[in-house]
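Note sheet for the following structure.
Only one protein chain is missing; all other protein chains are in place.
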Amino acid sequence: MTATTDAVRRHDPELRGFASDNYAGAHPEILAAIALANGGHQVSYGEDDYTAHLQEVMRGHFGPTAQAFPVFNGTGANILALQAASERWGAVICAATAHINVDEGGAPERVAGVKLLTVPTPDGKLTPELIDREAWGWEDEHRAQPQIVSIAQTTELGTCYTPEEIREICDHAHERGMKVHLDGARLANAAATLGVPLRAFTTDAGVDLLCFGGTKNGLLFGESVVVLNPDAVRGVPHLRKASTQLASKMRFVSAQFEALLAGDLWLRSASHANAMATRLAEGVRAVDGVEILYPVQSNAVFARLPHEVTERLQKRHRFYYWDEAAGDVRWMCSFDTTEADVDGFVAAVAEEMGKHK
Amino acid sequence: MTATTDAVRRHDPELRGFASDNYAGAHPEILAAIALANGGHQVSYGEDDYTAHLQEVMRGHFGPTAQAFPVFNGTGANILALQAASERWGAVICAATAHINVDEGGAPERVAGVKLLTVPTPDGKLTPELIDREAWGWEDEHRAQPQIVSIAQTTELGTCYTPEEIREICDHAHERGMKVHLDGARLANAAATLGVPLRAFTTDAGVDLLCFGGTKNGLLFGESVVVLNPDAVRGVPHLRKASTQLASKMRFVSAQFEALLAGDLWLRSASHANAMATRLAEGVRAVDGVEILYPVQSNAVFARLPHEVTERLQKRHRFYYWDEAAGDVRWMCSFDTTEADVDGFVAAVAEEMGKHK
Amino acid sequence: MTATTDAVRRHDPELRGFASDNYAGAHPEILAAIALANGGHQVSYGEDDYTAHLQEVMRGHFGPTAQAFPVFNGTGANILALQAASERWGAVICAATAHINVDEGGAPERVAGVKLLTVPTPDGKLTPELIDREAWGWEDEHRAQPQIVSIAQTTELGTCYTPEEIREICDHAHERGMKVHLDGARLANAAATLGVPLRAFTTDAGVDLLCFGGTKNGLLFGESVVVLNPDAVRGVPHLRKASTQLASKMRFVSAQFEALLAGDLWLRSASHANAMATRLAEGVRAVDGVEILYPVQSNAVFARLPHEVTERLQKRHRFYYWDEAAGDVRWMCSFDTTEADVDGFVAAVAEEMGKHK
Partner (left out) sequence: MTATTDAVRRHDPELRGFASDNYAGAHPEILAAIALANGGHQVSYGEDDYTAHLQEVMRGHFGPTAQAFPVFNGTGANILALQAASERWGAVICAATAHINVDEGGAPERVAGVKLLTVPTPDGKLTPELIDREAWGWEDEHRAQPQIVSIAQTTELGTCYTPEEIREICDHAHERGMKVHLDGARLANAAATLGVPLRAFTTDAGVDLLCFGGTKNGLLFGESVVVLNPDAVRGVPHLRKASTQLASKMRFVSAQFEALLAGDLWLRSASHANAMATRLAEGVRAVDGVEILYPVQSNAVFARLPHEVTERLQKRHRFYYWDEAAGDVRWMCSFDTTEADVDGFVAAVAEEMGKHK
């Protein structure tokens, strides 16, 4: 593109790291889709041709009942979904590590008004037994009523539910009158790991509604609430607007999702990111003194290192502690991570570990 | 751009209308800026180089105290600003026609928790006298406390405050302990109309904080809360996250704003849109039986037509009733409206009016 | 009662005024009911014998579908009712003078999350025509959805709807898919004015749910949400608790309501208060220069006086301006107002008016 702009490139487009998959930019195919969707006028607020077509694309992946509601970001998607599937007096059962619990600044409570009933888990995954720790008190007005079970696929710890595990959770929740929300900020990574279609562990497993993460899968921005069971929700369009998540030029969110989902970009990108994480985990596992913490089932690697090694490493590469007291760190791969990036980082880990002790 | 994408162009990029300035797409210079900012990794959630630089750009326009907080959309910007400048028991005085009152799905009440104290106005503009209709009841716990005066520049009726009018409002509000919020969804259009720098009718007039509209000024998406008086707000970063308005790949919002504001794109686009509205108003005013309703001081034209004419015209061009009972309609111009678009529309109006009676 | 207490009488029990009907204390029959209900243990939170019996009492007045939910105060009752009958994206059409709009500190917006769509009225009373000013925008996600019409009987201006007027409003609202909430802070006064049973202008007129005011009818404290149409609400018990309005020792609210409603205490007290207001209005109307402002149809008298007269009178008797700019004042009578109280006040008004000019 040769169009002039008063903006200036201010960063090195060859520099990549392992701090977060949202440090990456947008996939070039996504920018191409935006350029295609640009020009001329399209009805705003979702009445455009791209958003109409997105419904077909989503039904192709999730089945004929699916309805997509594009929004801006993950917190917005979750807040919208939780409101749509609960009453004003509702509560949500989730893992203590859930993004809605630890990383959304209290938005579920403040904006959606729901109480979170959190359960400690060994690996970020709920089970029927874990759900039952909080699934009680029906009809008791003193207890915020559990109305939603919220799981993340993949989880915040990079682990991945099998379709059967999700089906069990859905059956269990439905038997108790609860709905199942799936936070799919990294939904594509799960499909890549499982090697099954998206609907195998969502619609077909009984999930009522999900948030499909686009940003971490290579979009500029944009997520989509996808309602799989229309009977499980009320008022989604109204709630989207009233929760500040209605995009005026929605064609640009929808066109990005079309670029992602009409073909296999979503899967290519996720598979690549997963492969890079596996390569990273294997590389680092071979370094003496580094412990890999959870099964590597997506694009995340959690490791435990000596604090002084972490701190020296952080001077060379930005990344975050996951649990500073324990010495746990998180490394994320993305669609644009290269084998050379991984190998260089593994070498750095090995080098810094070598200086230790 | 020759990158392939699985997305398909689904609309006619040469088709434009007068329904809304957010029917337009993004200015090509904006897409160029996004492409420049793409590639490589940048720290997410606003710690990137583009957002850092945006602070300088904003200070250049609004003075050394200005702080920019990019967000997704206008409702989000307003909700954030209103929370930041009020207490939990606060109320906001605004025109009955204000966007926050009529077009945000109740988000100010639901998400920000503020009560709106609305005042009817002849032209969308508040005055000290109109403010005083609701500026009372201090210390009375039965009355939600007026803590913010919210004005829009330009207003929802396309009218424009002079810098002096805004200064009077700010002085009046400040004397009563209230802060002034300016909804600048069309801030650039106001500057273009007034022919003065942005700060002349904002910072220099005493406005405490504003929402700078990017979307209607040619961005893909993106607005920015700009705090002019840091003493007037608390907790903006926390409130932005907790109100679902924190973008992870914020570099792409900030780079768009840089493209808009580092040079004169903002002013070129707004001046053009304004000029097209003036051309449209002049053209239509010459048609017998059409009444132009307010001073045309931005990119909006409000007109009163016979209902049957409007309905025939709507079959040819999409646009909205503003007040269906009265027969009032609204026509908006945007950065990409052409003289030919205007002349064609004027001809259509004339033709349909000619069939009437 | 001869029980000792460390508390001391700190006021003159013979001093009464016209400032507000909640300046009065509790009717002696109410205190007697509390004493009867005291002693021993009763299940808390409404599972007691008094609350069970209250259901029968309420059904006697409002018909077989009525369900009573005792709460603490009027704001709490209204907030509970508005939530129970609306969705999260709902709005409430009410008179601009409605208590929920002007006297509840923004609680409807903050706690219930509803937007109020207010309509100016000449006399505090809505009509189908006035409702239609805000009853529009169905399905438009940009507009908070009108789901409830809220009327007050009697109104904040002391006026009283006829049963036919309420029926028209209910029919009109129901045809548009809205429910009707009636704020009955002074419901008993309305029945006394109209000379009809309570159900004639509530259940039989189509009202869906109401707030029955006890405090201004001689209770110590206590109001009751009464659901007349169970299909119009959801989750009342849960919402009552989650809105801080669930009394633990509920037997004492219910026993007060039994004392009020099992016999005719409610009607005796209201009729007396109304009669005193009529006597006051007649007395004052005879004083040259005083204007009575609205039809006196309950226990309230609104009058317009010269400011200096009001201020001198306020030094002798506490009462409030209703509209200070206009010189409008409000005088309220209560169950314990005596004829001598009224006559003395009328004499004071006459005396102070006599000094004027």
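The letters A, B and C name the chains in turn, as written, and every chain counts its residues from 1.
The criterion applied here is as follows: contacts are C-beta pairs under 8 Å (C-beta built on N, C-alpha and C of every residue); 3 or more make two chains touch, one makes a residue touch a chain.
The structure presented is a predicted model; accordingly, all values stated were derived computationally and were not measured.
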Next on the checklist: Tell me which of A:G113, A:G184, A:G213 or A:G283 is the one touching the absent chain.
Outcome noted: A:G113
Checklist entry - Which of C:A152, C:A259 or C:A303 sits in contact with the chain that's absent? => result C:A259
Checklist entry - For chain A, which residues reach the chain that was dropped from this view? => result 88-89, 91, 102-106, 109-110, 113-115, 118, 141-144
Item to check | Residues in chain C touching the chain absent from view | outcome: 1, 3-17, 19-20, 22-26, 28-44, 48-50, 53, 72-76, 79, 104-107, 110-111, 215, 220-221, 238, 241-249, 251-252, 255-256, 258-259, 262-263, 265, 318, 334
Checklist entry - So that we can see where the missing chain sits, which residues of chain B does it touch? => result 45, 83, 87-89, 113, 141-142, 144-145, 234-235, 237-242, 246
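We adopt the following convention: only the chains that are shown with their structure count from here on.
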Checklist outcome for this item: Between chain A and chain B, the Cα-mean centres are separated in Å by 32
Next on the checklist: I'd like the Å distance between the centres of chain A and chain C, where a centre is the mean of that chain's Cα atoms.
Outcome noted: 50
Checklist entry - Can you give the whole-Å distance between the Cα centres of chain B and chain C? => result 42
Checklist outcome for this item: For chain B, residue numbers touching 2 or more other chains are 104-106, 110
